[in-house]
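Rest of the complex left out; these chains stay put.
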Amino acid sequence: MFYHIKELQYPSKPDRPDPVYARKLQEVLGGHFGEITVAMQYLFQGLNTRGDGKYRDMLLDTATEEFAHVEMLATMIARLLDHAPVKEQEQAVAHNPVVAAVMGGMNPQHVIVSGLGAMPVDSVGNPWRADYTIASGNLLADFRDNLSKESQGRLQVVRLYEISDDRGVKDMLSFLIARDTMHQNQWLAAIAELESKEGIVVPSTFPRELEKQQVSYTFFNFSRGEESARGRWAHGPSMDGCGMFQYVAQPQPFGPKPFLNPAPPSVHDTLPIVLRNETNLPPHIG
Amino acid sequence: MFYHIKELQYPSKPDRPDPVYARKLQEVLGGHFGEITVAMQYLFQGLNTRGDGKYRDMLLDTATEEFAHVEMLATMIARLLDHAPVKEQEQAVAHNPVVAAVMGGMNPQHVIVSGLGAMPVDSVGNPWRADYTIASGNLLADFRDNLSKESQGRLQVVRLYEISDDRGVKDMLSFLIARDTMHQNQWLAAIAELESKEGIVVPSTFPRELEKQQVSYTFFNFSRGEESARGRWAHGPSMDGCGMFQYVAQPQPFGPKPFLNPAPPSVHDTLPIVLRNETNLPPHIG
Amino acid sequence: MFYHIKELQYPSKPDRPDPVYARKLQEVLGGHFGEITVAMQYLFQGLNTRGDGKYRDMLLDTATEEFAHVEMLATMIARLLDHAPVKEQEQAVAHNPVVAAVMGGMNPQHVIVSGLGAMPVDSVGNPWRADYTIASGNLLADFRDNLSKESQGRLQVVRLYEISDDRGVKDMLSFLIARDTMHQNQWLAAIAELESKEGIVVPSTFPRELEKQQVSYTFFNFSRGEESARGRWAHGPSMDGCGMFQYVAQPQPFGPKPFLNPAPPSVHDTLPIVLRNETNLPPHIG
């Protein structure tokens, strides 16, 4: 169960309105790697954790914090939308191309749909989708995804920091960047714990002898040129310590050409006789 | 530029048809963590890599291999759909509930839409979407996502292996599982290389003094109970070696209650006067 | 900012597992009218409310409660998935058609993707989408949508109650049904307050003389037959008290046939000359 307090986790106030930037900031609120994503992802991972304990608790701690980030970003966006130019006055536009550009660069739904409020969408207007998230029941798999989300997320917030020259915006972003630093460290720490218990290949519980071990440490060079041979993945012991990396410069198929049986007539696929009746053979080939 | 050969990377033939399993196997072809996802993700990461070299080459090598896995799975699914019961014969169904169950468990689009062919969809029929993928220009961020994709992917293939009792299916899955073993090792190796050059916090190029460093290593316990204090993330040196983890058992807000300015009348939000005119105060509170 | 406690708002435990029902129950967790929808809708409405006061507070109170319902449903679904039949053992299926039917009626992603956990999807597997929600800045408009969401939501929970014969499930649903009773009453009360201040037509702030008032209270009978004349909407004073309903039995157009100008050649639409050159006139028509 949750409780809410009205204070923000961190101040969230721009120096001045900027509706074009409001549109861009939506990316880290409602985009693929935004705050809604991590809030919902950690929430479902936590709620689905089978067995009690510190991982479940930690996931719900951080999920709960991420909802506070949703709140901060929504507040910031609403304030960036103050005084947005909503009238399309021909004169103004004709005489003031900067106003015209601002109106072109805004998300029109910030006026028409949300009435100058934040929306659960990304910077081009795609609504947030729950399949941005994963909760698989396997915590090592999920923590790796969490680390990915925090890495992409911090990268995007940093880019938004670079784009802005508003001190209020930058101050709030510097807080989110720091939290993403923590969260990358946090998932790295949790991953290290789990890897030390389970090993590094997910899932660790599948008997290794059941996989086709001949190709478990083989790098296939499917792109002409061998630059890829220069990486750590191409030689030396494998990262899981169970094998040696091999580099196959000219990979060959293990399987035959496939031939699919005809479909039954009731499916009305192209008939075998039509497929077979191939008479347009030019003289120089047949 | 690409070339195709008709042979499969690995044989892909079930012992017997099984249209219900065909539906399930779609997950690792067209689902969030399926082969289309990794093929397209590595392709775009490779094509967007600025600067030539081994990472670009390696990404395109592996992208190219993943399209061969798309081919193997599509072939397997088409074969699992051979002889699918497509007629809804009342008698058969009434007298043979297993046939009825099979028809209930199939994806009806495998008959109606694809004519017994594989589709670029997941196991419940959601079409594959390109926003399952990411190519950010920052390879460390992206390789972490690649590791996540291969971890979730191997987990799903292993679950499909457990569900099946068809030797042909299991043989092919054992190949995919082995390749996912390699690819987890591969991304771990590439990540290790990049982390050794750049450090572990993504992006490494953002000046650390610009982030709000007071909270860069702080764990906030937002969920009542302190089980989360028992993790590596709650004490000791941070994973990036730049700080010490701190555990805040009772986190407090840094920011004030927000107050948003009224919207201009032309937006037709609820008027401030309506919001302010709050007279329904019961006697015991006012 | 939010806090979490580990206790559930209400007990959430089925008498016995039932993976087919787990799939169905997803509808009110991750469907269009499920708990994620109301939680996120009230959250964004609250955060975007310009001006402080009771409406903002009330919205955030109820948003916060809805996240507790998300938690209850996720817990219930995870428990319904205990002991789900995940092996497709040919013998079992052949000899036990009920098991086969159960496997056909489950969501296969509950095994393959979530590892027996709840997912943010509906009962057919569509991921939750943020455009299920609305926060417009106009509270009367939004509260009407809230009332709609709670009406559809209670209807769906009631249908799920009827379908089930599990006492644990029914007990939890009886709690959600009661809360939806409250929430319908709550939005009706809030709507009554706002309507008494503003009037009933949204938005109330648009000057009525600017709308085409001749058709502001007219019912057009576009479907042959006049059964629709028997409704309250077809006669008597309008609900807003500003006009009289009129019934137009045979509506006629107010506008002319449209004629669109040709596109410029650089757009490569079909050329006007091709559109105009219409020579295939049969003798009996020309």
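Letters are used for the chains, namely A, B and C, taken in the order the chains are written, and counting of residues starts over at 1 for each.
The rule is short, and it goes like this: a contact is a pair of C-beta atoms (placed from the backbone, for glycine too) under 8 Å apart; a residue touches a chain by one contact, two chains touch by 3 or more.
Quantities reported herein were computed from a predicted structural model and do not represent experimental measurements.
Depicted are 3 of the identical subunits; the complete assembly encoded in this structure file consists of 6 such copies.
We take it that only the chains that are shown with their structure count from here on.
Of all residue numbers used at the contact between chain B and chain C, under half are used by both chains, marking a mostly different-residue interface.
Chain geometry summary: the mean Cα position of chain B and that of chain C are 27 Å apart.
Counting partner chains per residue, chain C shows two or more touched chains at residues 1-6, 48, 50, 113, 115, 127, 136-138.
Taken together, the chain A residues at the contact with chain C in this complex read 1-9, 30, 36, 40, 43-44, 47-48, 50, 57, 60-61, 63-64, 67-68, 70-71, 74-75, 78, 113-121, 127-131, 133-138. For chain B in complex with chain A, the residues that touch the partner chain are 5-12, 32-33, 52-58, 60-62, 64-65, 68, 72, 75, 78-79, 82-83, 86-87, 111, 115-116, 126, 129, 131-132, 134, 136, 138, 140-141, 144-145, 147-148, 151-152, 154-155, 158, 161, 171, 174-175, 177-179, 181-182, 184-186, 188-190, 192-193, 200-203, 206, 210-223, 225-233, 238-240, 245, 251, 253-258, 260-261, 263-264, 266-269.
By the touch criterion stated above, chain C contacts chain B in their complex at residues 1-6, 48-55, 86-90, 93-94, 97, 100-101, 103-105, 107-109, 111-113, 115, 124-127, 136-140, 193-194, 197-198, 203, 205-206.
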